[in-house]
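The complex appears here minus one protein chain, its other protein chains still in place.
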Amino acid sequence: MILDGKCPTGPLSEKWEKHRHEMKLVSPANKRRYKIIVVGTGLAGSSAAATLGELGYKVEAFCHLDSARRAHSIAAQGGINAAKNYPNDGDSIFRLFHDTIKGGDFRSREANVYRLATVSSNIIDQCVAQGVPFARDYSGYLDNRSFGGAQVSRTFYARGQTGQQLLLGAYSALSRQVKAGSVTLHTRTEMLDLVVVNGEAKGITVRDMVTGKISCHAADAVCLCTGGYINVFYLSTNSMGSNVTATFRAYKRGAFFANPCYTQIHPTCIPITGEHQSKLTLMSESLRNDGRVWVPKIRGDRRAPGEIPEEERDYYLERKYPSFGNLAPRDISSRAAKEVCDAGYGVGSGGCGVYLDFAEAIKRVGEDKIRERYGNLFDMYQKITDENAYKQPMRIYPAPHYAMGGLWVDYNLQSNVPGLFVLGEANFSDHGANRLGASALMQGLADGYFIIPYTIADYLARTQPGKVNTGDPEFIKSVEETERFIKGLLCVKGKRTVDEFHRQLGSIMWENAGMVRSRESLTKALSLISGLRAEFWENVRVPGGEAELNQELEKARRVADFLEFGELLVQDALHREESCGSHFRVEYETPEGEAMRDDENFCYVAAWGFRGDKGPELHKEPLVFENVQLAVRSYK
Amino acid sequence: MYLLRSQVGRKIVMAVSGFSMLAFVVVHLLGNTSMYGGPGSMNAYASALHRFPLLIWLFRLILMVMFYLHVFYGIALKLENRDAKPEPYVVEKYKQSTFAGRNMIWTGLLIGAFVVYHLLHFTFQVTNPQISAGSHPDAMGRPDVFMMVMLSFRKLAISAVYISAMIVLGLHLSHSIQSGFQTVGLNNDRSFPIAIKGGMVVAILITLGFAAFPIVIFTGILR
Partner (left out) sequence: MDLTLYVWRQSGPDKPGRLEEYKANGISPDMSFLEMLDVVNQDLIRAGEEPIAFDHDCREGICGTCSQVINGIPHGPVEKTTVCQLHMRHFKSGDTIYIEPWRARAFPVMKDLIVDRSALDRIMQAGGYVSVHTGGVPDANAVLIPKDDADASMDAAECIGCGACVAACPNGSAMLFTAAKVAHLAKLPQGRVEAARRVCVMTEAMMQEGFGSCSNHYECQAVCPKGIKVQFIAKLNREFMKSRM
């Protein structure tokens, strides 16, 4: 099937404006008759729930942690982009749009990205009004910093905790609506299934994580804001609880999963120390503003970094990409790091690391200035590694970080299942094959504050409120299936723990479908995953019972989905016979070792539909570029 | 009244009443130094105080109200706070709080008991009637307060009670002065360390100042 993104016609800069006028509205009196479910309370979920509640809809919000404020958006460090052009350095909506499209290696939808760039300014205004304490200079004006993939300073930040401050802003807006009674918040409640009635999304099935009770909620529309699936790699910068279940269950109920193979590997993370590792910690990309990346020129050089003289250091990013240098986009920086480490130049134990050196910046602006800019990051680095990065360079290595892929949505953020809207990282729409730094926060808040309130009305205005209730057979069926699934996990009573399976899945994915992929490695991954999944269902051990707080059961439920989803990711990677952005196939590289796109055959969104045992079915949404020139991405 | 219903409000009442009593204690200490001037100066000071009975009773009334508020809300807050932390940790450890801070209720109650004794002893003069100043005028016909104090503090038991009570008062003040500054919102980055150290210094000075009387009298330094 050829999918239609339903982008409005007309000039790029007028599409959103025009569309807003064409969309239907729900009158204030009618809004309270509509119920909307919002799953997830990160930037996208909190902002959406707060805004929809404020507009007058009845909102039910769900999160799996004990508080809405703990969603993993909180961990975003560096900043949020906006085309404010406050520094007067040549930024514009079009430039932000162009940088994002180019950064995504021309695999995202023009109209969506342009809209994102357009509303980016409103986000900063909104957050400031909420009391987000962005960094300011002595004049009292907002300060900006630069980020990877851009030659302008358009990133707004709040120390190294921008995500935290933005999320607390959205959470405070949400709290206000909870108090006002327009949003009902269900914490420690995890969505385990989507309920589709007569082809439309009308509710969800959830598990109360304290009592274990499975129940369902009916609504007129469902918004999934459940984040990304990068924990399929087990070790990632995501939180331990981040999972694919909500989106994957929606996929199994008919929603298309788009571009699952676009997985971002972040270049600056703290290297792995051993088998026990449970997660990886990101060091914000903003560090590359002042840090210089290098490795020794001598293979396997074991000298301390301070003893290696300048001329024996290879500042490989500056050498290979002179115009962007250390601020080359994430996918390129990550691959470059892997390349030098694979070639034996890596540093630290195991040789999986490169230096990120601040010596020069400290000499230039002083240690105090560096402390002011990145103090919390240096502290965090010291806590984890026991090394002082003011005195010796940091050691960093790439790690799985973000999922550009996600449920397929049209311009209205509605999936192919009517009534199912997908926001933030959970959808696929804006970042193409690679996301630029400081763009995820922008997208989450744009979707929640400024897009969904308009587009969901257009859907609701066309449906009757309260059409279905939880007595519908589809709800009953969903609850039964979910209960059966959980019982199934508990009664395997095997020998291996859930973590062992997850770790093994992660290593299969990382080795074969990570930063560099090949037909051979992907084919191997497919057979390994299906073998592991079979073993999981014969040999997993989930202690405890279903009607209680059971963390192993929660994990098992998520890993079971990852084991199926991993296969989908690999299948997508296998089918995409080109290299683009984060998806790098060794068969398709330029003579200089850069990604080689195949625009003739693969300039489309690959959206996969679930067909049971027959394997996923590929649907294509052709990508049409009317305003940018498809070009070989160059950061040289 | 909202102020007395809210936790922060009641804490402010504690601080204000505490500071009022602290002010009294300081004035009391300064007045007492007239002991060092001998019988003439002490007795003159004492009788001067009693020259305006209306004023002195107004003063006592205010002090009694402050005392009542401080004791009442001190106990009420303590009970509430204990209720807010029903289960202790198996391993109990503190990084910052002090012995004095954690035992304010006990030092407070002890001071309360001492105040009662002190009033019965020197103000109403019922504990040791044989040396009461009221019934033993000095050469100028004034109540001989000086002699009453001298005779009292030559007794080991009385001196010991007073010295111990002043140590307890010192403990109480060592926490409460800085605590009061914090509660009435006077602390910021600059004043905070000053309040902590200054509170401690004032507490020590007051303790030493008061304890000095029984010490110098009992040891015979002051004759």
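A and B label the chains in the order they appear, each numbered from 1.
Keep this in mind: contacts are C-beta pairs under 8 Å (C-beta built on N, C-alpha and C of every residue); 3 or more make two chains touch, one makes a residue touch a chain.
Predicted model only: the values in this text are computed from it and were never measured.
Considering the intact complex, the chain excluded from display touches A, B.
Among A:19, A:35, A:69 or A:431, the one in contact with the hidden chain is A:69. Although one chain is not drawn, the whole complex shows that of A:3, A:23 or A:142 it is A:142 that touches it. Only one of the listed residues, A:54, A:546 or A:589, touches the absent chain: A:54. The chain omitted from view is touched by exactly one of A:100, A:118, A:175 or A:455, namely A:175. Within subunit A, the residues in touch with the undisplayed chain are 47, 50-51, 54, 65-72, 74-75, 84, 86, 122, 124-131, 133-142, 158-159, 161, 164-165, 168, 171-173, 175-176, 178-179, 187, 210, 237, 239-241, 273-274, 276-279, 281-282, 379-380, 383-384, 386, 449-450, 453, 495, 497, 499-500, 541, 543-544, 548-549, 551-552. Where subunit B meets the missing chain, the touching residues are 2-3, 6-12, 77, 80-81, 83-98, 101-102, 104, 175, 178-179, 181-189, 192.
Everything below uses one rule, namely that only the chains that are shown with their structure count from here on.
In this assembly, the C-alpha centroid of subunit A lies 63 Å from the C-alpha centroid of subunit B.
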